[in-house]
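Yeah, one chain of the complex is gone here, protein chain that is, but the others are all in their spots.
And then subunit A:
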Amino acid sequence: MGGEGWLFLFALLISAVLLFVMVFFIIMFSDLECDYINPIDLCNKLNQFVLPENAAHAFLTIIFLLSGQWVAFLLNAPLLAFNVNKVLKKNHMYDATEIFRTLSGHKKESFIKLGFYLLSFFYYLYRFIVALIADSE
């Protein structure tokens, strides 16, 4: 198995992890709506995952850039820019005082990210298989 194969296998695993993180976020948000969790605990819990999630995604994107996987890089670049922008504006963390007002926005964002990670998961899987086939030939 060559470098490309390893790369996409790695990407596959990362995107699977991100996928689960997003599912976790969405579950937590609906818990909040149903009053199973209070906003303070929710924010404390979710805020631990925000930066690691962003960092994992940024790391993956940069690896694509360095390894010259232009298509994969361009697919991920918009989300990276979005995350960086949020961090720079310092509103990447969930704010317990505002959470109920912004909840619908957060949920929408999490769903879109979930969809994106799902699609990229299959894309990486495809590229991984393609790389394997190319190797074996």
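We adopt the following convention: a contact is a pair of C-beta atoms (placed from the backbone, for glycine too) under 8 Å apart; a residue touches a chain by one contact, two chains touch by 3 or more; residues count from 1.
The rule is simple: contacts and distances are computed from a predicted model.
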item	value
Chain not present in the shown complex, as UniProt names it (candidates "ER membrane protein complex subunit 4", "Alpha-1,3-glucosyltransferase", "AP-1 complex subunit gamma" or "WW domain-containing protein")	"WW domain-containing protein"
Touch with the omitted chain, as defined above, among A:I40, A:L119 or A:A134	A:I40
Interface with the undisplayed chain - residues on subunit A	32-33, 35, 38-40, 95-97, 99-101
